[in-house]
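Encoded as structure tokens, here's the structure I'll be asking about.
Of the protein chains in this complex, one is absent; all others appear in place.
Labels A, B and C are assigned to the chains in the order they are written; within every chain, residues are numbered from 1.
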Amino acid sequence: MTVQEIFEIIKEKFNQEQFELKPNIGGEILIVPAKILRELCFFLRDDERLSFDTLMNLSGVDLADGEKKKLEDGTIEIVGGHLATVYHLYSMKHNHKLTLKVLLPRENPVVPSIERVWRAADWHEREAYDMFGIIFEGHHNLKRILLPDDWEGYPLRKDYKVQEFYQGMKVPY
Amino acid sequence: MAELKTDQIVLNMGPQHPSTHGVLRLEVVLDGEVVVDVTPHIGYLHRCFEKHAEAMTYPQVIPYTDRMDYLSSMYNNFGYVEAVERLMNIEVPERVKYIRVIMGELQRIANHLVAVGTFGIDIGAFTPFLYCFRDRERILDLFEMTCGARLLYNYMWVGGVSHDLPPNFIPKAKEFLKDFKKSIKELNDLLSYNKIFIERTANIGILPADTAINYGCSGPVLRGSGVEWDLRKNDPYSIYDRFEWEVVTGKGEMGTVGDCWDRYMVRVREMEQSCRIVEQALEQIPDGDVTSAIPKRVKPPAGEIYFRVESPKGELGYHIISDGSLNPFRVKVRAPSFVNLQILPVISRGYLVADIIANLGSLDIVLGEIDR
Amino acid sequence: MKEYLKNTWLGIYTILVGMKVTFSHLFKPKVTIQYPDVRVQLPERARNRLYVNIDDCIGCDQCSRACPVDCITIETVKAVPGEDLGTTSNGKRKALWVTKFDIDIAKCCYCGLCVYPCPTECIWMTDIYEFSEYNRENLIYHFSNLSPEEAEQKKLNYQKFEEEKARQKAQAVANPQPKQDGGN
Partner (left out) sequence: MIPDKLAEFFGVNFLGYLIAAALPLFLWILPYALYAVYAERKISAFMQDRIGPNRVGPKGLFQTIADILKLIQKEDIVPSSADKPLFIAAPYVIFTGTFAAFAALPFSSIYIGSNINLGVFYILAISSFSVVGILMAGWAGNNKYSLYGAMRSVAQIVSYEVPALLAIVSAVMVIGTLNLNEISEMQTARFWNWWIFGGPLQGIQKFLLIIPMIIAFIIFFIASLAEVNRTPFDIPEAESELVAGFHTEYTGMKFAMFFLAEYGNMFVVSAISVSIFFGGWQSPFGYLGNSLGISWLVPFEQVFWFLFKGSFLVLIQMWLRWTLPRLRVDQLMTVCWKYLTPYAFVNLVLIGIITLI
């Protein structure tokens, strides 16, 4: 089925929510409000016509569309704007794909965890938290996966400044 | 006699351990010899690939993709390059498509040789490892002849390849394929059907098909559980549909479907399939210029794409977001080993200490790709 | 019971088959070569140490821009109009003094991206792979053939030329004579 039909099915199931289908080179992207994400994912997985049984990829993105303030030491500091989590779903049975995107305010990016829907999301969510600081509420042990647990800051944010010392060791090269 | 108070022991395997295939720390909770729980700790080899990619131009990211899964860097390039070409919808000349398939499949054989060899060492047989590496050297010579490097190639560029095949590449590749069939048979005699090896791997680390799908496993780990799923066939890219070969899945010959032996045997048989593909590709390769479609400056239009290829370890996905400038805005890599490692606790509970090593070896993970 | 006997038979048979394979390898030709005495003959495209033929270099900085790890640092000084810097092998006239051309081979990742954009093909990768040093500074190769004093001297006379031109312009602005005597 094409993304359009899937979009119709979703809209008729969650009619009171407002979705947006953004055209894009690599296939349309469905912008989804954060609060209904978990039911939507359960629906996508269990509905016979869709049966999205694999989560291909979950990536955090810093859209950096807030207003940029220039600090005195030359680095930029973004205020406002959005972080986003992008979900690429795939159905082995019907061989069709879907991309969901959830826009999150930069100050407190909270999104419901879909770890119970697809077990693959477990480490992806921990990595997105580690790199962007996106909080996945409901995740069973949300702590840093790649960086040491007491590392400050979220490296993949556009306005990330490397900390000077990490436990007494000089960090910048 | 009073109940003997026994306690669980926490054993730290790694990060510096002879058989964790890289810097991975396994925190194993043991009750005597039986494994109660395993928690993998990763991040020791984190080199901030994604932060680097945002500071580099598109062609400069290619040497970085080499270093992710350093055992199949040709296929990392292949995935990245095809993703960017889809963003810019560049049509690559025929000869380049054939060269990419030939190089990709040779890299798959080389990667499986390492996987099979180190799996043999984990079980204790040292000699098959050296036979595998002797054959792998011949593939590396083929790569060095073409692009100059043995492990990290930077050979596939956006829109083409850096060098055309040297004249003596095709005869040498054919000769290698002929000898390789004999050494696969020798490997099977020495290791695959050895009773002790079967005893150590059959019915160990059983992964049922639905848990594998739910955990998002891919590649030989998923096919070992009997799921007939190969991106080259089910989500076709490049020209794999022009060659006839079949997807190998685990059938549980030596134990239940989805045990370590199946995952191992899927890799051995996949090497034979890759030989068939390379043979057919060497037959049908057309002539033509390989660098014609390489753009002077790679500047894809704004947009994002998720493209995935069947790398030797599994489904390698690139999620590239471009904002129209020379540098990618965001490159997220879905590494197959990162996802496959998640099932280690699931398949290791209840088995013995020696079986964790067998399970880890059968997952064939590479830490460069997990930590990025 | 049948299973029991089959296991024993299989065990013994497969061990013997395995032993036959390793025994046959006792007499097969060995694959290792004696490295220091016998060297592997590298193919001509082998990518190992970088080499720059500095006479052909026109200081265009393409290679240092293409390098992913920025291990090439180039400093150039514009030539004073009077000087003649000679031409590169393929006939291009050189206009810049390359006062500093350093490659930090310790940082180089041998990807070969610098070799392709060079217009005069003066940078390429040789097949020398034995260049280890005892301290890291020796791994920074200096390819420019101007000694430091010459480089200073070039900078000086370029600055002199700049001031002289600036003075002339200021003078021209101060008293705008008519066009015809602008040739002095």
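Keep this in mind: a residue touches a chain if its C-beta (ideal position, glycine included) is under 8 Å from a C-beta of that chain, and two chains touch if they have at least 3 such contacts.
This is a predicted model, so every value here is computed, not measured.
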Visible chains that the absent chain touches, using the contact criterion stated earlier: B, C
Touch criterion as defined above, residue of B:Phe49, B:Phe78, B:Tyr98 or B:Phe197 at the omitted chain: B:Phe197
For subunit C, the residues touching the chain missing from this view: 4, 7-8, 15, 18-19, 21-23, 25-26, 28-32, 34
Residues of subunit B in contact with the chain not shown: 9, 11, 13, 17-19, 33, 120-127, 130-131, 134, 190-191, 194, 196-197, 199-200, 352-357
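In the analysis below, only the chains that are shown with their structure count from here on.
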Cα-centroid distance, subunit A relative to subunit B, in whole angstrom: 26
Subunit A and subunit C, separation of their C-alpha mean positions in angstrom: 41
Centre-of-Cα separation between subunit C and subunit B, whole angstrom: 32
Touch list for subunit B against partner subunit C, complex: 56, 59-64, 66, 127, 134, 137, 144-149, 152, 154, 162-163, 166, 186, 189-191, 193-196
Interfacial residue positions of subunit B with respect to subunit A in the complex: 42-43, 46, 48, 50-51, 86-87, 89, 211, 213-216, 229, 234-235, 301, 303-308, 315, 317, 319, 321, 330, 332, 334, 338-339, 342, 371-372
Subunit A to subunit B touching residues, read off their complex: 24-27, 29, 53-57, 59-62, 86, 88, 92, 95, 99, 118-120, 122-123, 131, 144-148, 155-156
